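A selection of the complex's chains, in situ.
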Amino acid sequence: MNELKKQYKHKPRDEKEVRNMKSRLHRMVGQLNGIEKMLDEGRYCGDILIQISAIESALQALGYMVLQDHLETCVREKVKEDDEEVMKEVLTLIRKLK
Amino acid sequence: MNELKKQYKHKPRDEKEVRNMKSRLHRMVGQLNGIEKMLDEGRYCGDILIQISAIESALQALGYMVLQDHLETCVREKVKEDDEEVMKEVLTLIRKLK
């Protein structure tokens, strides 16, 4: 990604919410490491798939959390500033998320 | 998970495939750590959501990889042994994956 294109959130995220998001990220890292261990142990494919599906759900939940925050803050602000493009951007993001 | 219920793959996974899977897991861990950094930097929600969606795709690709291996080995074997339950199990796994 182009360094110059980095965008920042106008209004900082709530500290408690950031802590919540980070603890979710840490848990997912733990789950991914768990899968590596399962591969080392030669565990059954079905068990690994259940673990992958658990991480998928955790990731989706995090995505919805960020999206909700996005809608309530950035999108709300931009709509009030009559930004014509913001809803197209929202739809593009929604389509990307599972 | 009950330790006693741990199941193992009958035929060991191909070494090259395990290496491939592990390198995918490592990349995803890197991407999750990247999101933590983005939160620390107060990066734009849209950028974080794009990153989450990239990990979702990577996870889904890994899931399909494990599923394909499962179908080609465990499931194929069980069908040949006239296991009546294996296809129900496959469908349950498919429904869990995104």
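When the chains are written out, they are named A and B in that same order, and each has its own residue count from 1.
We take it that contacts are C-beta pairs under 8 Å (C-beta built on N, C-alpha and C of every residue); 3 or more make two chains touch, one makes a residue touch a chain.
No experiment lies behind these values; they were computed from the predicted model shown.
Engineer: To what total copy number does the complex in this file extend, with 2 chains depicted?
Structural biologist: 4
As a convention for this text, only the chains that are shown with their structure count from here on.
Engineer: What is the distance in Å between the mean C-alpha positions of chain A and chain B?
Structural biologist: 18
Engineer: Touching residues of chain A toward chain B in the complex: what are they?
Structural biologist: 6-9, 12-13, 18, 21-22, 25, 28-29, 32-33, 35-36, 39, 41-50, 52-53, 55-56, 59-60, 62-63, 66-67, 69-70, 73-74, 89, 93, 96-98
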